[in-house]
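Missing here: one protein chain of the complex. Every other protein chain is in place.
Here is subunit A:
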Amino acid sequence: MYVRALPTTDVNRNTEWFTYPGVWTTYILILFFSWLLVLSVFHCSPGIAWTIVHLAHFTVTYHSFHWKKGTPFGDDQGVYNRLTWWEQIDNGKQLTRNRKFLTVVPVVLYLIASHTTDYQHPMLFLNTLAVFVMVVAKFPHMHKVRIFGINGDQ
């Protein structure tokens, strides 16, 4: 089955790959297959596996979306050096389809993880903390906000 790739107007090479077809599916498939991987490596219950996937997802995406600033190549002369990846996508426009999708995914993961662990104690606390930080970091009001100067510029 074929899809059409329309050229985008996004000049930022770091984020324009997210506008092409197939990204959402790849993201969801990676999460699902990592759940299977965790299940087969650790021999744990499905709930613990979802919790591990949720927390690993939180660490990886927080680091790459909200912590690392700039772009991994030098061609754009550093115009994006103060912006994290989340602040760069869709040219800074808030509440686009991509942003809404990326906000929903951690929430859905949280719901799956808490449901499959039956809302038991240590997992519930960690999961809730993770989803709270993730969702607050993606609010439109938090655009370019650095709380207490954490991760600010020198």
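Everything below uses one rule, namely that contacts are C-beta pairs under 8 Å (C-beta built on N, C-alpha and C of every residue); 3 or more make two chains touch, one makes a residue touch a chain; residues count from 1.
Operating definition for what follows: contacts and distances are computed from a predicted model.
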item	value
UniProt protein name of the chain not shown, from "serine C-palmitoyltransferase", "Auxin-responsive protein", "MTMR7 isoform 1" or "Fermitin family homolog 3b"	"serine C-palmitoyltransferase"
Sole residue of A:S45, A:T59 or A:N81 that reaches the chain not shown, by the stated touch rule	A:N81
Contact residue for the chain not shown (choose from A:T8, A:T103 or A:T116)	A:T8
Residues belonging to subunit A that touch the chain removed from view	1-11, 13, 16-17, 20-23, 25-26, 29-30, 68-75, 77-78, 81
